[in-house]
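Of the protein chains in this complex, one is absent; all others appear in place.
The block that comes next holds chain A.
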Amino acid sequence: MLDRPLAPPPVEVIVAVTQALHREARLLDNEDLDGWLAMLGKDVSYRLELKSRRFRADRSPPLPLGPGVIFNEDLGRLKMRVDRLKSGFVWAEDPPNYIRRAVSNVEVLANQADNEVRVHSVLVMHRNRIDGTTRLLTAGRTDRWRSEGSCWLLASRDIVLDHSVMPDSNLNAFF
């Protein structure tokens, strides 16, 4: 735990990181996946764990090997997913789905490392699919962003998805 609270990051940092979140969402919406990969740190960790609905008072121990994941990606694995999407073989994405991300509730907080910030945000993903129906996915995200040279790179992202049953037939999309 911290000895004393960290001073809040300078306004310029808050603005720059918030802009990075918006830019990231736009690149993903436009399927500029290489542009998105370029916003990720080399050591990026991108995770979304599975969960179950449990009573508040439930006393059962954690599962032996953990809950399992929807995403547990490093840069290599994210590149592999991007390569698959770009392979021309992913029929579920052709014609393209209409997809739009709204980023909100952004909080930029200081982190121990000087060149890093912690960032909470909410992502709402609107997907109007090939079948004409619309799925709305919401997720909370806790990130670390790191300043490298003139830009901010995503160092880690922990995603919490707000659906106990995935309401869509695929997740060919990044949060």
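Just so we're on the same page, a contact is a pair of C-beta atoms (placed from the backbone, for glycine too) under 8 Å apart; a residue touches a chain by one contact, two chains touch by 3 or more; residues count from 1.
Quick note on the criterion: contacts and distances are computed from a predicted model.
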Of the listed "Cysteine desulfurase", "Ferredoxin reductase", "Ribosomal subunit interface protein" or "Polar amino acid ABC transporter permease", the name UniProt assigns to the chain that isn't shown is "Ribosomal subunit interface protein"
The listed residue (A:37, A:70, A:124 or A:160) that touches the chain absent from the view is A:70
Checked against the full complex, the residue among A:83, A:148 or A:162 that touches the missing chain is A:83
In the full complex, chain A touches the hidden chain through residues 48, 50-55, 58-60, 63-72, 77, 80-81, 83-85, 87-92, 129-131, 164-172
